[in-house]
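Some chains have been omitted; the remaining ones sit where they do in the full complex.
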Amino acid sequence: MATIMHMQFHSHSIGKQTSVQIILPDDTKPPYRTLYLLHGWSDNETAWMRHTQIEQYAQEHQLAVIMPDVGLSYYTDMAYGGNYFTYVTEELPAHLERNLPLSTAAENRYVAGLSMGGFGSFKWAINAPERFRAAASFSGALLVDEVLTLQLQAGDQTRKPYMQAILGPERTVHGTNGDLLPLLDELVAHKKQLPALFQYCGTEDFLHDINLQFRAHVESLGITYTYNESSGDHNWPYWDACIKNWLSTLKQQQLL
Amino acid sequence: MATIMHMQFHSHSIGKQTSVQIILPDDTKPPYRTLYLLHGWSDNETAWMRHTQIEQYAQEHQLAVIMPDVGLSYYTDMAYGGNYFTYVTEELPAHLERNLPLSTAAENRYVAGLSMGGFGSFKWAINAPERFRAAASFSGALLVDEVLTLQLQAGDQTRKPYMQAILGPERTVHGTNGDLLPLLDELVAHKKQLPALFQYCGTEDFLHDINLQFRAHVESLGITYTYNESSGDHNWPYWDACIKNWLSTLKQQQLL
C-alpha cells in the first residue's frame, strides 16, 4: 500500500497558502521516481485521487505522484494573478525536493495531465525538456487560442474573465511560453533532446480536432512521439484508462 | 465537543471546486446560530481553525461557524476572475442552508473576519444589513483604496497584479459595493436597520490609522457601533483575542 499525504504550505509565487496531494510508494528504496500529475479546469489537487485509481497505479509502479492545485490558471504566470507556471515548475519541485526523497534525475521524472493539465504537462515538458523522461497529455487543451475560439463559437462566455486574468486583455498565448508548436519547432531546430511525448485524446472529445491538429504538426517533426487513438470522451473514466494505459506503456517500453 | 467538517463542492460563482471548513456545536438543538468567519490575504479556509481556538469558542457559545476559502479575491466579484462576493454571500449560504441545519433568521446570523476578511465582513453586513444581528471587523482593510495606497507608498508592488484582477485596471472600489462609507451613509439616510457593528484594531497595526479614519466616520452616523481599542499587532494572537472577546461581548450584551 502507498503512503498518501495532503500538504499545505505558503507559496511565494502565487501569494498564498496552497495544497498538494502526494502519493509515496511503500516498497521501494528512495529516492523515488516522480510523476507530476496535473488537474484540469475547475478541479483541484484532490481530483486525480478522487476520480481515478492513481493510488493503486502509483503503488504498482512504485512512483511518487505529485498533484498540485493551480486553480483556474492554465499553468500560466497570470497577467492578473499568481505566477502559477513558476509555482508548479520551480517553487513546488524545490519545496518538495527539500522535504521528500524525490529523484531529481531527468530519467526518473515524468509529467502528465488532463485537459488544461494536458496543456500544462506539455508546456512544462517543452519549456524544460531536460527535466523529464516522458510527458503525457490526456484530452489536452494543447492549442489554447484554438480552444478559446472554440468555446466562444459555442457561445460559452463564462471563461472570458478567467482567460483575461490568465492571458491579459488579448487572451492569446501567441509568442509566449504557452505557444507550444513554435517552441517545439525551435527545440527540433536546435536538436535538443526531448522527453518521450504521449498524446491521448478520445474520438468523442470536443477537443479531438485540436488534438489532431497538434498531432499533425508534431508528427512532421520526427521526434519520439506516440499518439493514442481510441474511443473516449472528456471525462474521468477515459482519463483513468489513460493514466493506467500510459504507465503500463512506459513500463513496456522500459521508460519506467 | 464540537463536530468539525471539511467540505468540498463545485461553485458556479467561482467556476471551480472549493473548500469550506465548518464547525457545528454538539449540545444544542438545531437550527444553529451561525457565524461566517472570513480569512485574510494569503490564507485559506483552514486558517481560523489552525491559528485560533475557534473550535472551543464555537462549542462554548453553541455556534455553527462557517469558514470559506476565497483566495486573493477581497470578497469581490472580480474584474478578471471569479464572483467571490456572490459566492460567499449567496451561493455558499444557499448551499449550506440546504444541507445543514443553520438558522436563517437574521437574529441568529453573524459575520466576522480579519484584515481582508474584516473588510469582507463589513462589506457583507453593509450590503445585506437585513441578514445579520452583528458583524465584526478585526484589523480590517476597511478602506480598500487607502490600503492600496499605503502598500504602494511602502514600496510593495507585489499585490498590484492581484488587485488588478480583483478591481480592474483602475484598482479602486470607488462607486462599487466595496466602497463602504458612502453605502453606510445611504443606509443611515434611509433609516435602514443595521446589524450591531464591532470594529477591533490593535494600536500597533499598520492599518490602525485607516481603522481610526473609518471609526471617525462611523461614529458621526449615530448607529449601533462599538470600537475596541487595545494594544495589538496584525497577527494571530491578536485575532484569537479578538474573536474570543467579541463572542463574550455579544453574550454579555445578549446579542448572542
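We call the chains A and B, going by the order they appear; numbering starts again at 1 in every chain.
FYI, contacts are C-beta pairs under 8 Å (C-beta built on N, C-alpha and C of every residue); 3 or more make two chains touch, one makes a residue touch a chain.
Treat the numbers as computed from the prediction; the structure is a model and nothing was measured.
Chemist: Tell me how many copies the full complex contains, given that 2 of them appear here.
Modeler: 4
As a convention for this text, only the chains that are shown with their structure count from here on.
Chemist: Where the CA atoms of subunit A average out and where those of subunit B average out, how many Å apart are those spots?
Modeler: One centre to the other, that is 36 Å.
Chemist: In the complex, go through subunit A and note every residue touching subunit B.
Modeler: My answer: residues 8, 10, 15-17, 19, 41-44, 46-47, 71-72, 78-82, 158-159, 161-162, 164-165.
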